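Down below is the structure, laid out as structure tokens.
With one protein chain withheld, the remaining protein chains of the complex are depicted in position.
Labels run A, B and C following the written order; every chain starts at residue 1.
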Amino acid sequence: MAQVTRPRELSSPERLQAFTDAVVAIALTLLILPLMESVGDLADEEGTTAEWFDRERFALLGFALSFLLIAVFWVHHHRLFRVVRRVDSGLLWLTVGWMFTIVWMPVATALSTQMHPDWAQPLVYIGTLLATSVMLLTARLHLRRHPDLHTMDRVESAAGIRSGAIVAGLFFLALIVALIAPGLGNLPLILMVASEPLQRLSTRRLERAATA
Amino acid sequence: MAQVTRPRELSSPERLQAFTDAVVAIALTLLILPLMESVGDLADEEGTTAEWFDRERFALLGFALSFLLIAVFWVHHHRLFRVVRRVDSGLLWLTVGWMFTIVWMPVATALSTQMHPDWAQPLVYIGTLLATSVMLLTARLHLRRHPDLHTMDRVESAAGIRSGAIVAGLFFLALIVALIAPGLGNLPLILMVASEPLQRLSTRRLERAATA
Amino acid sequence: MAQVTRPRELSSPERLQAFTDAVVAIALTLLILPLMESVGDLADEEGTTAEWFDRERFALLGFALSFLLIAVFWVHHHRLFRVVRRVDSGLLWLTVGWMFTIVWMPVATALSTQMHPDWAQPLVYIGTLLATSVMLLTARLHLRRHPDLHTMDRVESAAGIRSGAIVAGLFFLALIVALIAPGLGNLPLILMVASEPLQRLSTRRLERAATA
Partner (left out) sequence: MAQVTRPRELSSPERLQAFTDAVVAIALTLLILPLMESVGDLADEEGTTAEWFDRERFALLGFALSFLLIAVFWVHHHRLFRVVRRVDSGLLWLTVGWMFTIVWMPVATALSTQMHPDWAQPLVYIGTLLATSVMLLTARLHLRRHPDLHTMDRVESAAGIRSGAIVAGLFFLALIVALIAPGLGNLPLILMVASEPLQRLSTRRLERAATA
């Protein structure tokens, strides 16, 4: 009977990883859809390539930024899943939630680069990034509560949570700034440059604590 | 000569799984296409992000619902394939049929969220979900008839079939309600909340029978 | 130096398979694009779901047919690659050519279901199917010439080539019929129902020859 009622191991980490990879790869590639469409539109007006670059400057920037951000998120997700041994229901649905925010990214990017600017625009883009990082952070917290699911020791787990909290915290801060000063657009994301130094600071502290 | 005529093992479960994963991942991601298009359309009218959210409320809801449902279907399919050892012609084509209903989902979702409401709309959406669940249930029944294809014992197999029958039965019930009262749209899907309690009830009975 | 000049093993069969799977899965899913677009178009005219089904009957049929055909092609390709041990340059490029015809399928389908009928329409659709089957047949012939690439014995290899030649031959026949009577559209594809009986006939002969 044990097999009927086994509640924890719902999926192999490998297959969930492969599925996640496919979803991220598609979202990454669908970022070009608005660019493809604008090529078609300008072609109808007998436009040239130089004109297209001039007109789509902002869309190109948005495409490059979102590509980079999704790649960074994928790397973070990937690093976490390297130490996952088993997938329980909680981790499964947190991963589905994380994928939802990734699939939403091309829409957030299109809104961010194509719409007439308003207060909602930066909130949607930065809010999506916040949601992605919170999903991953929650997955890390879930793993800490269930040591049987992974191969991290306490120190590694704590380092990961700290690192995820720094990223989520900075996105939250950027969201607050965007809420106060919507005229800045997605500029508050510049706060993310603080992520790397803060991470390094946190690691150093953690190491000092461990050797103490 | 045995190898020329071996009729049963047509595909490795791993490769069929990987192919299924890719198809589901793409269908999941293509759900955003109507949203992407509506961003482009509203951008042409100099609309703002807030206006877009207001106008696409229903499409957003449909996107989120279909994303969730495809994810749930994937999890169910995935759980079943974890115990599959070999793939015969029947299982292969049932999986292709299942994939067909998944690939159709973005179209059913687009019809459900973009069209002027009529009697056919909820039938198509709920009918698609019914078809997906019936395909998986048929795969379970096929596996029960061919014990050499999987590693489930009788109790597990019966539990899976019961569970699949509950889901398919509830979708069927929702379809009937939608047929009688088309004005409700996709609301009859609310019947699906009965799935979890019914599953638990069925599991308890099964366990009692097994221990008896 | 052996490693610099090794000319034969250019790719692992597993990775080439995985790549092929991804390409086929995407082509399979992109078949819905014209349907998605027509939903958007009819939505602009305040159409209903029932009207859409009525108007897109032919496109729906084409979608289902192409889905089925790509699935069948995938199964055939997949069965062949189960016995491939190593991939040389010839097999690699034949697989790329095969993928090219698969990626082209959504375009051939769109032409077949959306365009005003003319003599070229059935030629393109049936010609694409012929090209796919010829690519796979050529891969089989290539494998026969290079026994070090696969694990098939002579009987299996001959059976596969016979089977592939039957399929390609029937597509060729359908193409000829379409050339002579373009008014039939894709109807000459009905010749493919002869594939199964011809295959069985060929297998029986092969077995008789083997036991003789």
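Heads up, the rule we're going with is that a residue touches a chain if its C-beta (ideal position, glycine included) is under 8 Å from a C-beta of that chain, and two chains touch if they have at least 3 such contacts.
The model shown is predicted, which means the values in this text are computed figures rather than measured ones.
Novice: Hey, which of A:32, A:61 or A:180 is the one touching the hidden chain?
Specialist: A:32
Novice: Can you tell me which of A:47, A:90 or A:169 touches the chain that was removed from the display?
Specialist: Considering the complete complex, A:47 is the one touching the chain left out.
Novice: Spell out, residue by residue, where the missing chain touches chain A.
Specialist: 17-18, 21-22, 24-26, 28-29, 31-33, 35-36, 39-40, 42-43, 46-53, 64, 67, 71, 74-75, 78-79, 82, 153, 155-156, 159, 203, 206-207, 210-211
Novice: Could you please point out the chain C residues that touch the chain left off the display?
Specialist: Interface residues of chain C facing the absent chain: 1, 3-5, 10-12, 15, 18-19, 22-23, 26-27, 30, 33-34, 37, 92, 96, 99-100, 103-104, 106-107, 110-111, 114-121, 124.
Please note the rule applied: only the chains that are shown with their structure count from here on.
Novice: What's the rotation angle, in degrees and to the nearest 5, for a C-alpha fit of chain B onto chain C?
Specialist: Value: 90 degrees, nearest 5.
Novice: Averaged over CA atoms, how far is the centre of chain A from the centre of chain C? Could you give it in whole Å?
Specialist: 38
Novice: Give the residues of chain C that touch two or more other chains, as numbers and ranges in rising order.
Specialist: In chain C, 22 touch at least two other chains.
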